[in-house]
Each structure stands twice: as structure tokens, then as C-alpha cells.
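What you see is the complex with one protein chain gone and the rest in place.
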Amino acid sequence: MSAQRDFITVGVIGAGRIGKIHAENLAYRIPDARILAIADIQPEAAQQTAARLNIPTASADYHDLLNNKDIDAVIICSATDTHARIIEEASAARKHIFCEKPIDLDLKRIDQALAAVDRAGVKLQVGFNRRYDSNFRAIHEAVKAGKVGEPHILRITSRDPAPPPISYVKVSGGIFLDMTIHDFDMARYLVGSEVTEVYAAGGVLIDPQIGAAGDIDTAAVTLRFANGAIGVIDNSRKAVYGYDQRAEVFGSGGAVSTSNNAAHTAVISDAAGVHGPLPLYFFLERYTDSYIAEMREFIDCIKNNTAPSVTGVDARKATVIGLAARKSAQENRPVKVSEI
Amino acid sequence: MSAQRDFITVGVIGAGRIGKIHAENLAYRIPDARILAIADIQPEAAQQTAARLNIPTASADYHDLLNNKDIDAVIICSATDTHARIIEEASAARKHIFCEKPIDLDLKRIDQALAAVDRAGVKLQVGFNRRYDSNFRAIHEAVKAGKVGEPHILRITSRDPAPPPISYVKVSGGIFLDMTIHDFDMARYLVGSEVTEVYAAGGVLIDPQIGAAGDIDTAAVTLRFANGAIGVIDNSRKAVYGYDQRAEVFGSGGAVSTSNNAAHTAVISDAAGVHGPLPLYFFLERYTDSYIAEMREFIDCIKNNTAPSVTGVDARKATVIGLAARKSAQENRPVKVSEI
Amino acid sequence: MSAQRDFITVGVIGAGRIGKIHAENLAYRIPDARILAIADIQPEAAQQTAARLNIPTASADYHDLLNNKDIDAVIICSATDTHARIIEEASAARKHIFCEKPIDLDLKRIDQALAAVDRAGVKLQVGFNRRYDSNFRAIHEAVKAGKVGEPHILRITSRDPAPPPISYVKVSGGIFLDMTIHDFDMARYLVGSEVTEVYAAGGVLIDPQIGAAGDIDTAAVTLRFANGAIGVIDNSRKAVYGYDQRAEVFGSGGAVSTSNNAAHTAVISDAAGVHGPLPLYFFLERYTDSYIAEMREFIDCIKNNTAPSVTGVDARKATVIGLAARKSAQENRPVKVSEI
Partner (left out) sequence: MSAQRDFITVGVIGAGRIGKIHAENLAYRIPDARILAIADIQPEAAQQTAARLNIPTASADYHDLLNNKDIDAVIICSATDTHARIIEEASAARKHIFCEKPIDLDLKRIDQALAAVDRAGVKLQVGFNRRYDSNFRAIHEAVKAGKVGEPHILRITSRDPAPPPISYVKVSGGIFLDMTIHDFDMARYLVGSEVTEVYAAGGVLIDPQIGAAGDIDTAAVTLRFANGAIGVIDNSRKAVYGYDQRAEVFGSGGAVSTSNNAAHTAVISDAAGVHGPLPLYFFLERYTDSYIAEMREFIDCIKNNTAPSVTGVDARKATVIGLAARKSAQENRPVKVSEI
């Protein structure tokens, strides 16, 4: 941030679904930020969002943003296979970087990108937004404050309301790197210890096309942590009642657990039963506030020159666990994280 | 709205606590609105908010706003005893009006103000924001949809976390016109029938100074509705666990009830018990979204030339019930609304 | 209890619904009690229960029990209009007495019966079984332990799943003396202070025949207590979702509240909502354990020569409040308990 301004200037790269969320949050919810430009390989997408949010410049080429001396930071929301490259280029351009997860599915590329960030000395925050969710944060803080003693057991339930298109499944890297990766990061965040071994059991129970694409749609993952704790994660690509996002940490002093969020608390009792509202439908509804909070932290880190709490190392570690889980499911055996 | 613009221009009158909330919501959360000016009898208050929200004009005199031809609508957040007068003046200036409750504590003044609105043909929406809360809206919709059959019993619990300053208590009109008035409006909204009779029992259990100021701090009110339903409201000025805002409608086909909102769902189980989070502390936290929703409706009504759902008549009716409750408490007898 | 025995001998008067419950509990659940005889004006009723529970003697005349020197105590479960007389006769026969509520609907008759008990020095316990329910007991104990500070507001919701037969309504004494009387006793039990004034609002919303029988089926009652607290009770004769029995005490230090009991905790989430089990259907299901607990206390009081916790005075006080409520509803005004 230049000494003359009291706000951070931002360029948004990618005007797809998540790019639009971040742009809108930066425009309306974070007074300390100003979006100067937005880029998308589809020029109309960039122009539409620019028009809607009063963003001065729309571009088809993200290099325009990197070359703009007035921009302090970029928000990388482009396709996954561009993340590592743009991180490297943005680092070279001395821009602070917020990048959506994953950085890459290949560990070498991640390492190269992180090295570029280190060399440039810019800040890098990765989009594990769920850490900013008030429910999971409350677990994290309870564990950290010793409210449940030493962690012994972690339970995460993470089920999507509906599977993505098969076309997406094919390029997603598989359920463990696309979906469970959030839970792997969550596991480290909640337990406060590193994962050392993974056992993943999966199946194709929802849609045979997912199986034909080489992926699974239902999974249970066992984690072992360095501190001795054990974790279980269960995943499904299709929960008909909506987005199911719960966690629990059990320890020597007790347990802390969360339930789902709903749009309201109204419960109807009639002759057939007692009926409550469904969980919020999917991540856009469920994690609305966490997207704002993570972006606010990113802007604050730049403003105050502090370190982001979700780093490139976190992104790398979750990816390693995901690769271990994929290997475990393929070979049906526990896989040590050190094998990856 | 002029034909040339696709947004509504607004002036905010009063830059106190609620004025700032509405201004911030209009600035950041409602793209269809633009605040052109803000006024407050304390010029610095207006200037500070103007600076913070990029409002072009700050003024010490709200007449400046009324005289501004570019302004479509005013948001009246000034002291209660100015509401009726400003409504009349704003009507004369052909501004649409959003006015905080109450319009006045005197029915004649309300009637004069509403007559001015009618003559001018401008829109008037009154700030019964709780109608826009998702919990209470869900009750309203369930009742309207016949999910609980014919309403028989209404229960409202409405307790503040802490009493207002004694200086405020003295000019507030008393608990029934200051605090319970929201519940009276809620009663009509949830049951869908008019209140015909009120019995109010109250006491001074929290702070003798409230009693010395001629008010009470704890109350239970019984309502009779035109459709035969019966309602009970309980109020306290001091719930140590936070803002307690619940309601239930019971009917021939079942019941619908809501519970409080909390900041998260994390529950800690330890050797001493199972511990959940407190309710959100007070109205700013609890009703954040409802303030946005009510303002969005107001702007939409102007834009689309539709009628606001919370009208001057609603404000008048809640005031009448409040006056009946006050009389009932003073005379310790049920009071017909028609007596007022 | 004779010195030779280590159990209490009992005679049961009345083999109707509640008589059978008490007899079964005494036979199977309370090892310290032995039923020696059961009487009912319908001899077959007494004989059937005697046969089923291995009770040695069945009789058509309860005087047989009173004349039986081996019997320590009688359980009066006959028709309400016989309670006072049997209490007097049992007192004269030096039997300890458990009597179902109410003792009588006439205060003079109650006073005569209580005087007879006093003269005889026998124990009298009255069947306000809800005091032995674990939910309400937990409120009582929390209040007594100061967990909610000074009580300010009491809320009781008490709704039956279905109205009694019209024939019963006609002789019941009306909703306040038949149904709400339990809530009046509960109010004193939970708040720990005496009721001084009552305002009752009621209506006929469920069945016009109840109105034709001179009664009401829906009510809201406001109570004022000697300690300044205010209470609200809402009643309905027909909650389609089952027996609704909840209470809450709010005070200067917090609140304690209970919810309904269900047969299990299983919750089904499907595409339509989140569905839980209904409350237990009616008092037989809901208060099963409290009937056992009250009878166990009665037997223990005899065995250990201690005083029952629910006395004739309690029965009288609840009746007085009920009479005040009836008068209040008739005259539509608050009625002081001292008027009765």
C-alpha cells in the first residue's frame, strides 16, 4: 500500500462464480479495499462484473493487472491449472496474492510457486474459507483454549447437496483433491497437529458416470495425527437435504461439536411430527460470511503488514494429504503422508 | 425516481445509532440506492457519517434534504418527537418516506401525519424491522399457508439484555410504547387478526430508578384478537444471557415456534454439562439482516411503484395497542382497544 | 407400619384409570409396599385388577378397607365428589392417605377434610404428580439453588392432545379446576412464592359443545406472585401434535426452561425438511415416572415418618387459584386470591 492511500487496491483475476463472490465482497463489504481492475479470458464476463460493481477497468488479459503499478494485490480465481503460473508472475510483479485452492495438483509446481512467493517477499493467502466459518472457528478456538483437553478423536461430516457436472469431475483431480481437500485442511486446523497417515475407503453409490470418469462419490477417510489423535471424515457428493457440514473434536477433557446452519429457526409441530428447516443449500449460502471474513483478513494483512493465517504451506499440506488419500483408495491400504 | 436514473436517491435524516445503520446499509448493501445527503442537528455527526460512507452532502438542517429536488426519498431517524412533523414536511415536498417507529405517541398527531402522506400520495414505510427477520417471517408464512390451522394461541417472549439509560426511560413513553410496541406489531403480523382487548400486568423488578421514572421493567400482556385467538407477551428489560426474541403460534392444526439465534452452533460437552453459545447480544446483532431487508423493500417499492408492506396504519395500530396496554397497567383491568 | 413388618400395607380405593396406574406401580415398582385390598363401586373392576396384580382382596365397598386393621394407608382414586368424605373417614380410621387431586371443588369441604386429617395426625399427600417429573423438578431445583437469581417471569405451556368427553366436561368444574389446576400448583412449585392475583382470558375455539357445557377450551392466565414475579400460563384442550408440557422461569440471573419429551431422539433429514418425533402423547406416557416417584415418596414418608412434600394445603391453594381464575374469566377482570 502506498503511503498516500488508506485503502488497498486490488485486481481480480477470473470472473467466474467464485471470482464474482470475491469481487462483490471487496466492492461492498470491505471498505479498506478498492478493486481497480478485473480480468477474465472471456472479456464479457469481466466487463459485466466491472459494470455491475463500478470497477474502472475490465480486461481479457490478467497481465494487464500485473503490469498496473497502482494495484497492490491480486485475487486469483482463474482455472486451477493457471494458479501456479499466475502466482509466479504476480510474485515477480510484487503483488500480494490471494489464491483460490488448490495451488496445483502437482507438488513440484506448488513448490515452485511457493518459492517464487518467498523470493518476492509478497504475501500469499490461500482460499480455505471454511476456517473463517464461525462454527468451525469456535471449535478451533475451544480446542486451542484447552476446553476439550488433549484431542483424541476428530469427526468431520462433509456432504455436498449435488455432484458437479461429469465434465468437471473428469478434470477435478478426484474427490479427495477437489472436495475432501477442504476437510483435510479443516482436520489440521481443528486438531492442531499434522496428519501422518491416511486410509481412504470409497465407492460409487450415487452416479455410475462418476465411476466411469475414474472417480468415487462416497468416501470415508481415517486420519492419524502426529499427536496420536485419530480422525474420521465422511463424504458424499449428494445429500438430498442440502449441504451437510459438521465437525467434532473429542478429547481428554470433553468434546466440542457443531451442527448445520439453517435459514431460520422455525419449527412446525403438526400431527405428523416436528419439522425443522433444511440446512443451507450449498457453499454460497453456507459460507457467505466466511468468504467475507477471509478477504477481510487478506486486506488487513496487507494493510498492517502481518502474515495471513492460511498460507501456501497449508495449501501444500492439504494437497499432500489428498494425494495420500487418493493413493490409499487406489491401493486399499493405509498410506503414510511421508510416502508422498 | 426520474426516468433518467436506474437507482433511487435518498436523504437520511438523523445520524444517530439507527440512522448510521440505515445509511451504511443503503451505501453498501443496496445497489439500487444512492445517498445524496445526510442531516443531523449535530453537524459533526452528519459530517462523520458522510465522510465514512462517501455521502456528497452533510447538513445540520434536514430541510436542505427536503428542498433538494434530486432526492427521491427520506429516511427519518431523528428524535421521536420530530417524526410527525418531518413526515408532514416531507410529504409536502413529495418525498417518499421511511420513518422509524413510532410516528408519534399521540394518536391525533399520527392521524395528521398520515393524512399528509395520503394527500401527497407518497409512500410511507414504518420501521417495524422485525417483520423482516427470517425467523418471524417463517412463522408468518407458516400461519398464512395454513400450516397450523386456525390460530388459537400466540406467545411472544421479548427481553432486552440491558435497560436503556434512565434519561431515555423518562422520555420513552413507557415500556409498552417503547419496547412492547414491536411485539404488538409482531402479534398482528403473526396471527393475522386485529387485537381487540389488552390486559397488561407489570412490575419494577430490575431497577427501582425505572419505577421512580414512572415506568416498569417487567411485564406480561394478554391480547385478545378479533378471530378469537389469545396472545401472551412477556417482557423484561434485562436478560443477563442476551437478547431473547422468540415467538410461537399455536392453532387447530399444530404450532410453529422459533428459538433465538446465536453466533455459532458449537456446543461443548465437559464434565460439568453441555454448553452452547448465548443468543446474539442485542438488536444490532440480532436484526442485522432485517434492517437490510426492510430498507431493500422500501427502495424496491419506490422503484417498482408498489405499496410498502408495513404502513402508517400498522404504526398507528401498534400505538393504539400500546396505549391500551399502558392504560390497562395503570388501571389494572382489561382495556378494549376501542376505548383508545 | 407395624413394628413386625418392613413394608407398608396399602388399600386402593377406585379401580379406574388412575387407580390402576397407582396399583400397578405399588405392585411392581415399589418393593416397600404391599397392596392388601382394592375397592371399586363396580365390583368387577376391583376383581380384575386384584387378579392381575395378585391383590388378596377385592371389594365393592371401600369401608372394608378402612375397617381392615392390617392396612396402613389408602390411595383414594374414586370420583372427585367422594374425596373429601373418604379423607374424613380414612382419617377417623387412622389410615395414612394419598388422595388424587382435587380434594373437592368446595373450599369448605376441603377445610373440613383437612381438619379431620389434622385431628387424626395421619399423613396426607395429594396427587400433584407433575412435581415429580424430572423436567419440572430440574427447574424447581435450579430456581431454589439460585441459578436464575430472583424469579421475575414464569411461563407455562400446558396443552392436552384431545379434549375429554363432553359428559366429563360438564362435571369437571371447568378447565381451571380440572386442567389448569396442575399448572397453578406448578406455578407455586417453580416460582417458590404464593399467587396473589389472577387474570384469566379464555375462549371456545375447539369445540362449541364445550362452550354449550358452560366451559372454555383455550385459555391464557396471568398470575401475580407475592414476590413480585409475573406468570403466564397458556392452555388448550387440543394440541394435534400431542401433550405439550413446558415451563420456564426467568429471573435476575438467567432462565431455566424445559422442552417436551419424545419416545426417541431419531431425526430424519430428507428433501422436505428435518423431521423429529412428536411429544409423548398424553399424561400416561409423559408422566409415567412421576406417578411412580410420587407413590414412592408417599410410602417412604410413612415408613420414615416424614412429611409428604405435596400437602393438603397445596391442594387447597391450587383450588383457590382455580376458583379465582374461574371468577376472573367470568367477570373479565383480575381477581385477587384473597377475594376467594
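Chains here go by letter, A, B and C, matching the order in which they are written, and residues are numbered from 1 within each.
Operating definition for what follows: contacts are C-beta pairs under 8 Å (C-beta built on N, C-alpha and C of every residue); 3 or more make two chains touch, one makes a residue touch a chain.
None of the values given here were measured: they were computed from a predicted structure.
**Q** So there's a chain missing from this view; which of the remaining chains does it actually touch?
**A** So, taking every chain into account, the missing one touches A, B, C.
**Q** Could you tell me which of C:43, C:228 or C:254 touches the chain that is not displayed?
**A** Spelled out, the listed residue whose C-beta touches the missing chain is C:254.
**Q** Of A:55, A:229, A:268 or A:325, which one is in contact with the hidden chain?
**A** A:229
**Q** Out of A:159, A:182, A:264 or A:296, which residue would touch the omitted chain in the full complex?
**A** Answering carefully, the residue with contact to the hidden chain is A:159.
**Q** Out of A:5, A:94, A:119 or A:333, which touches the unshown chain?
**A** A:333
**Q** May I ask you to list the residues on subunit A that touch the chain which is not drawn?
**A** Residues 149-150, 152-153, 155, 157, 159, 199, 201-203, 205-206, 218-220, 222, 224, 228-232, 234, 236, 238-241, 244, 250, 252-255, 332-334 of subunit A touch the chain that is not shown.
**Q** Suppose we count only contacts with the excluded chain; which residues of subunit B make the list?
**A** Touch set of subunit B with respect to the missing chain: 239-241, 269-271, 273-279.
**Q** State which residues belonging to subunit C touch the missing partner chain.
**A** That gives, for subunit C, the contact residues 28-29, 31, 52, 134-135, 137-139, 142, 147-148, 253-261, 263-271, 277.
Heads up, the rule we're going with is that only the chains that are shown with their structure count from here on.
**Q** Touching subunit A and subunit B alike: which chains?
**A** Chains that touch both subunit A and subunit B, as defined above, are C.
**Q** With touch defined as above, tell me whether subunit B and subunit C contact each other through largely the same residue numbers, more than half shared, or through different ones.
**A** Subunit B vs subunit C: same; shared/all numbers exceeds half.
**Q** Taking each chain's centre as its mean C-alpha position, how far apart are subunit A and subunit C in Å?
**A** About 58 Å separates the centre of subunit A from that of subunit C.
**Q** Please work out the Cα centroid separation of subunit B and subunit C, and write it as a whole number of Å.
**A** About 43 Å, centre to centre.
**Q** For subunit C, which residues are shared contacts with two or more other chains?
**A** 239-241
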